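Sharing a structure, written as structure tokens. Questions coming.
And then subunit A:
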Amino acid sequence: MPAFPKKLLWVLLALAFLVPLLHPLFPDVVSGYRLFLVSTMIIAAIAVLGLNLLTGFNGQISLGHGAFYAVGAYTAAVLMDHLNMPYWATLPCAAVVCFIVGYLFGLPALKLEGHYLALATFALALAVPQILKYKWLEGMTGGVQGIVLNKPEVPFGLPLSEDQWLYYYCLIVMVVLYWAAANMLNSRSGRAMMAIRDQYMAADTMGIDTALYKTVTFGISAAYTGIAGALSASAIAFVAPDSFNIFLSIKFLIGLVVGGVGSLAGSVAGGIFYVLVDNSAQALSLFVRNDLGLPFDLSAYTVFGVLLIALMYLMPMGIVGGVYLAWRKLRGVRG
Partner candidate 1 sequence: MAALLEVKGLKAFYGQTQSLYDVGFDIPNGGITTLLGANGAGKTTTLRAICNMVRTEGAIRFDGKDIAGRATEEIVRLRVAHVPEGRGTFTTLTVDENLRVAAYTRRDKAAVQADLERVFGYFPRLKERLQQQAGTLSGGEQQMLAIARALMLKPRLMLLDEPSFGLAPLIVVEIFRILRRINEDEKVSILLVEQNAALALDLATHAYVLETGRVVMSGPSAVIKDDENVRKSYLGY
Partner candidate 2 sequence: MEQFIQQLASGLANGAIYACVALALVMIYVSTDHINFAQGEMAMFSTYISWQLMTWGLSFWVAFIAAVAFSFVLGVIIERAILRPLHNAPVLSIIVVFIGLLAICNSMAGAIWSYLIKEFPSPFPKSSFGIAGVIGPHQLGVVVVTLIVLGLLFVFFRYTPLGLAMRAAAQNPQMARLVGVRVDWMLALGWGLAASVGAVAGIMVAHIVYLDPNMMGGILLYAFASALVGGISNPGGAVLGGFIVGVLENMVAFAGNQIEKATGIYIIGNGEKLTVALIIVITVLTVKPAGLFGRVVVKRV
């Protein structure tokens, strides 16, 4: 999988940090709501990044990452709600909890491959909302009602609005996590992860402890997605069981496939993409009803579904991967 050009990455990053400062100049374009939307995109990007570490780089298919997202979100929510923990401190806690949960789920997953692992994780995703409603946990989780939280407060008296601060908060977390993931993938361990994906038997006979790598990768992947969940709990200031249904996991899959299986930059693009479509659903529906004159609502999931299938035919490497390849072809680079 191609690496993203480094220069471009820095430019994008600088832009990302500067954009909110343009608010006084273009108050309507860089509005609070827009920034909030971008924050949710960043959160989505982190979640997809987590899934990509597992599925894209390590070859373990998960259809149930919504479960780890939920664990992260609830860990953060419970800690804030019951222990009054500051929102920023919940991130490492959510990461640890999700790492453990992911690692534990990774143990039985060792015995499963391909379709079977997909099946197990799919089952997990289906059961998550019900598990969250379990009576014994009700005292902590608030049952069906969920937990209402406060939005992150702007620290150090910085001259920022809540939405602006949330945006920077999410952005910083993502940059750190992205950097960590890129470094990890470039290390010996990262190469071992990918070797396991590409040549399981060979990796095993080469002396790579495949079981350890697979379970730890499961843990790290879950931790990433869990951090995204914790961020979302802060951002939306609310958690409830039914928002962590199977379709959440499907959205992560969309992000993975659209961005590119096994591409870090692609994960970010994929996360941005699914939030964008999800939020344009209403506009899309209006378009179908009014402009095309069809008598029904077009849901975001129809778009997602068609896209998932179409991509498997046209660009199995994802849009980012596909465009990148096309770009390289245009420039005449081979290999």
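Just so it is clear, contacts are C-beta pairs under 8 Å (C-beta built on N, C-alpha and C of every residue); 3 or more make two chains touch, one makes a residue touch a chain; residues count from 1.
Keep in mind how these were chosen: all candidates are chains of the complex that A comes from, given by their letters.
What you see is a predicted model; the values in this text were computed from it and never measured.
For subunit A in this complex, the touching partner among the options 1 or 2 is candidate 2. On the side of subunit A, the complex with candidate 2 involves touching residues 55, 61, 63, 108, 111-112, 114-116, 118-120, 122-124, 126-127, 130-131, 133-136, 201, 246-247, 250, 253, 257, 261, 296-302, 304-309, 311-313, 316.
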